[in-house]
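Below is a structure I'd like to ask you about.
In this view, the complex is presented without one of its protein chains, the others remaining in place.
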Amino acid sequence: MSFIPAPISRFFHRTASPPHFYTLADKLLPWLTVLFLLLLIPGLYGGLVMAPADYQQGDSYRIIYIHVPAAWMSLFIYVLMAVMGGIALVWRMKLAEVMLISSAPIGAGFTLVALVTGSLWGKPMWGTWWVWDARLTSELILLFLYLGVTSLYGAIEDKRSAARAVSILALVGVVNIPIIHYSVEWWNTLHQGPTVSKMDKPSIHISMLIPLLLMAGAFKVYYAIAVLQAAKLELIKREPSAQWVKNLLEQNA
Amino acid sequence: MSLENFFAMGGYAFYVWTSYGITLAVLLWNLFAPIVQRKQLLRQLALKQKRAQQ
Amino acid sequence: MPLIQAFFAIVRRDLLLAFRRRAEMANPLFFFVLVVTLFPLAVGAQPNLLRAMAPGVIWVSALLAALLSLDGLFRSDFEDGSLEQLLLSPHPLSVLVLGKVFAHWLVTGLPLLLVAPLLALFMGLPEQAMPTLWLSLILATPLLSLIGAIGVALTVGLRRGGMILSLLVLPLYVPVLIFASGAVDRAAGGLPTGAQINILAAMLLLALVLTPLPTAAALKMSVN
């Protein structure tokens, strides 16, 4: 903590205290929900209605508006988890542990979405549900990495140790992701399949790009909402007999 | 563009709408599962507290 | 240098222990041979098919054999309290861990080299691929031990850590599998393998430097 100025570290410690964070989350959630809808509705309208059909793929390409943002999110959340794991290990910040473990199911969800939509997009394009395409393969391995995190956390009884273990695992995983990605790319060019991946970087028209970016923004805000909800649960689970939880119960009663 | 055309998705309706449907299901699950669980947990804790006070 | 002494004391002790428990030592080796034997039985004994599959089959089996042997890396130390004593040593735990991994590789990884020619024969791998198979085994089996050590350290405190261990470790093994079997595959086809071998060597160096740190941190977490 020594190289962080005292006022900043004090600010972090206050914000990171469970009761303070809990009320902060409650205050933030309505605003985030509004922001989410503001991004989602024009994103969906632009993507599903306004944007023209692709001249090659027809309307099937519209899966891109969820497939690509979900794939982005799956990587983004894993990197974020590793960052929080690093913070948890170095500064022993309990809130970072809570955020890390709350993020895992959401990240796994996005990875699953990226895989399923990739497969659904691939069927009309490739004529088969699954192709060992570089991106889908990397995404599948990423799903295994997420499952490793959640099952390791579930298996260790002492939750402080479990959080420590998961932080280490997330950091190891994030170092490996680029290596895995690179190796899978190389493997894919070596064993060139019968199809050429049509999902790679379509030269995208502006009317297609804007909804894509809106959807990506909407997914990011969704993540913020979902992770705050999960973190609220995890905080209570961690210390069910703390004073602030008792106060919360009295408020509810 | 008619509504019918919109839902037909140029013949790709099954793929497009299944994708959007599954995405919706996963995202809703990840959002509401913790909310429901938290409510349950708080109810349990309240019960426990009441029992402890008696 | 007391640190180097401590490193070699660990290697010596673990080799001695492996020698006293030599019955267990051969198990991963038998497993390796057995898994490779299953493939011709399952897919049929057409020489062309087997030859095409050989690099992949041999490497997947090596991976599984390495995974099987990992469990013994820290298990007995954890159970008899030796791990606690390692943690209390004034020497850096990551160096001591490296000693343990090195001894483990000498006992479980190196013997795979001995049976590799036999398996290449079973699968009809061309003779010209043999040097590459050996080289890939020399470079990649220590990688498997080093990466696997992180997973074992994370799960050694769990009663049924075996399944979780494979879930944690196998995805991390993917690059090793790709480059190692890729190298053998290219060698079998008479193509140059310099790039793959270099990448494996680079990964090994990187793993030698980087993996002992998370392994040590995970062991501290497990002892708790």
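Structural remarks
The first chain written gets the first letter, and so on, giving A, B and C; residue counts start at 1 in each chain.
Please note the rule applied: contacts are C-beta pairs under 8 Å (C-beta built on N, C-alpha and C of every residue); 3 or more make two chains touch, one makes a residue touch a chain.
In this section, contacts and distances are computed from a predicted model.
Here one chain is missing from view; checked against "Leu/Ile/Val-binding protein", "Cytochrome c biogenesis heme-transporting ATPase CcmA", "ABC transporter permease" or "Oxidoreductase", UniProt names that protein "Cytochrome c biogenesis heme-transporting ATPase CcmA".
Across the entire complex, contacts from the unshown chain go to A, C.
What chain C contributes to its contact with the hidden chain is residues 2, 5-6, 9-10, 13, 16-17, 20-21, 76, 79-82, 84-91, 96, 220, 223-224.
Looking at chain A, the residues touching the absent chain are 92, 158, 160, 238-241.
Here, only the chains that are shown with their structure count from here on.
Annotation: 32 Å between the Cα-based centres of chain A and chain C. Taking each chain's centre as the average of its CA atoms, chain A and chain B sit 17 Å apart.
Chain A makes touch with chain B in their complex at residues 48-49, 53, 58-60, 62-63, 66-67, 70, 102, 105-106, 109-110, 112-113, 116-117, 120-121, 123-124, 222, 225-226, 229-230, 232-233, 236-237, 240, 245-246, 248-249, 252-253. Residues of chain A that touch chain C in their complex: 89, 141, 144-145, 147-148, 151-152, 155-156, 158, 161, 164-165, 168-169, 171-173, 175-176, 179-180, 182-184, 186-187, 190. Those residues of chain C that touch chain A in the shared complex are 150, 154-155, 157-158, 161, 164, 167-168, 170-172, 174-175, 178-179, 182, 203, 210, 214, 217-218, 221-222, 224.
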